[in-house]
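Only a single protein chain was left out; the remaining protein chains are all shown in position.
Up next, chain A:
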Amino acid sequence: MPDISAWFNDLLSGNLIFTATTMGYYWTGLVTTTQLVFLSLVIGLVLAVPLAILRSSKRKWISLPVYLFTYVFRGTPLLVQLYIIYYGVVFFDGIQESVFWPIFREAFYPALIAFTLNTAAYTTEIFRGAIKATAKGEIEAARAYGMSQGLMMRRIIIPSAFRRALPAYGNEVIFMLHASAIASVVTLMDLTGAARYVYSRFYTPFEPFLFVALIYLCLTFAILFFFRFLEKKLLAHLKPQTP
């Protein structure tokens, strides 16, 4: 693609801060941010669904441990959680001798673990709220059909809870995108990390931070519109009907 790169170089020519090199940093940052947020959200979601079911159990000894987990992770700053995992990972016996050490020496995986646990805690509470809000009539109808607890969960409660949780979950996704900015604190080159690097090299705060702010803004709007679209599709039956 010689044309595009020539056009790109033209566009950037004469500019000291927005050069092809710094654009490369921002691109790496965007990739890292996207990977971190996407992976932690997916794994967090997978963890949150069973946790939410356990959390809405009537048996105290099942729901209480999950409640403690969400209470601690929702009640403390993500930065503290990240520090604990990042600095604490070396204290797992034998990890430095194991095959995983090259992976855990990098900041990426401690950050991913911290983000995943954090979003899992928030998502668990969102789903629990949605499960609790299931209409009594639906559960009674399922029971009347002779459905077992598991079948009722799978066919009635979970699908409708998913839909009810959608708007709140959209907020959580945006929250996670914004929270991911702290990955730069543990030396990760995410979007914010790229901006900090450019800032420290050129000592110009406005260009790099405003630029990444703009990228974050675009990402936020993209997520917002995606969830609006999903809500429109999945919650269509809840809309007031036009005669």
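The rule is simple: a residue touches a chain if its C-beta (ideal position, glycine included) is under 8 Å from a C-beta of that chain, and two chains touch if they have at least 3 such contacts; residues count from 1.
We adopt the following convention: contacts and distances are computed from a predicted model.
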Identity of the absent chain, which is to be given by its UniProt protein name, from "Nitrate reductase subunit beta", "Aspartate carbamoyltransferase", "DNA modification/repair radical SAM protein" or "Amino acid ABC transporter membrane protein 1 (PAAT family)": "Amino acid ABC transporter membrane protein 1 (PAAT family)"
Touching the absent chain when the full complex is considered, from A:Lys132, A:Arg155, A:His178 or A:Arg201: A:His178
Residue of A:Leu41, A:Leu54, A:Leu78 or A:Val173 in touch with the missing chain, whole complex considered: A:Leu78
Contacts of chain A with the absent chain, listed as residue ranges: 71-72, 75-81, 83-84, 87-88, 91, 177-182, 184-185, 192, 195-196, 199, 205-206, 209-210, 212-213, 216-217, 220-221
